[in-house]
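Left out: one protein chain. Kept in place: all the others.
Right after this comes subunit A.
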Amino acid sequence: MDRILADRGVRIIVCCGSGGVGKTTTAAAIALRAAERHGRRTVVLTIDPARRLAQSLGLTELDNTPRQVKGIDAEESGGELHAMMLDMKRTFDEVVLAHTDPARATEIFANPFYQAMSSTFSGTQEYMAMEKLGQLHARGEWDLIVVDTPPSRSALDFLDAPARLSRFLDGRMLRLLLAPARAGGRSMFSLVTASLGMFSRVVQKVLGAQLLTDLGGFVAALDSMFGGFRQRAEQTYRILQARETAFLLVAAPEPDAVREAAYFAKRLGEERMPLAGLVLNRVHRTTVEGLSAEQSLAAADELDRAGGNEATADALRIHAALAEQAVREQRVAAVFTDAHPSVPTVEVAAQPADVHDVDGLRTVGDALSRP
């Protein structure tokens, strides 16, 4: 990890993986280390941090702009740490404002479709995370941007959703729906055109005419922005493919998370996006290698029968459970390492308590950098 952070050529680190594997904590720990140990002017973009972690980073209000994190130990290195939490709706509003005049923007903001989409569209969070990354990158104020990705059900959503959203906003389908008679064009089969006409009628019957009116308003208002969205999404996508970007996969040693990480690694390869390594979080290890789980359990039972050494019997059972878990986790992790032997892997030991302060992040940072 230190090698990546010391490389000034790396200006963006994207932490991805499925939900609940410690992505946010990992991103924050990396950003802190970059600032404290490597003197980098760092900003971390978090999506949905745990409340206490957010507080410890000074993220008490959601104002969608980076704030400097105070109380870190970067005097010697000269680094800085800034942190922000993504406000999806506000980021979307900013994009709209950047692409159209205020009158149009007001119209768009009032449209129920915009309201539904800017807060609930399944890809909006991913798209806005990328948009924010693009913005931070364009400002050029930081020499390292660390990005946490949304807690999608699948890590791949981060890569796919922006394309899906921009395709949608590009409006071809919207236009087809609203003007079925014209939109079919000559190249289209009549069945499709006929179906669309009918579809539009069905939609009108099922959802009501009001919906189509709102939709029409939405399309008309967004008209000036078509293309802009796609262009931005494509720009950000290119940044992700550039050499200055490093992807870090984050996983916990559980079957689902590891499988997800393996898919993602394969996909990054296909997209020619640079995968820097795998962080295996919350790994359990035992330091008492010589004592097997079976041996410990047998001894614990024996002690119980003899009586008088309850604490030792329990300590042995704790050890046995840990040893069994370690073996299980190794087996699970091998699914990834067998499929991607060339990807460097770093393990972070499970912390007895949850991480929610700067000291805790430092400990995680140390663990990430252990050779």
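Throughout what follows, a residue touches a chain if its C-beta (ideal position, glycine included) is under 8 Å from a C-beta of that chain, and two chains touch if they have at least 3 such contacts; residues count from 1.
FYI, contacts and distances are computed from a predicted model.
One subunit of the complex is not drawn; among "GntR family transcriptional regulator", "Anti-sigma regulatory factor", "ABC transporter permease" or "ATPase", its UniProt record names it "ATPase".
The residue touching the chain not shown here, chosen from A:73, A:234 or A:354, is A:354. Of the options A:51, A:139 or A:238, the residue whose C-beta touches the omitted chain is A:51. Among A:316, A:343 or A:368, only A:316 touches the chain left out of the display. Across the interface with the omitted chain, subunit A contributes residues 18-21, 48, 50-52, 112-113, 115-117, 120-122, 151, 153-154, 164, 168, 173, 177, 191-192, 194-196, 198-199, 202-203, 205-208, 210-211, 214-215, 252, 254, 256-257, 286-288, 290-291, 295, 299-300, 302-303, 306, 308-309, 311-319, 321-322, 324-325, 328, 352-354, 356.
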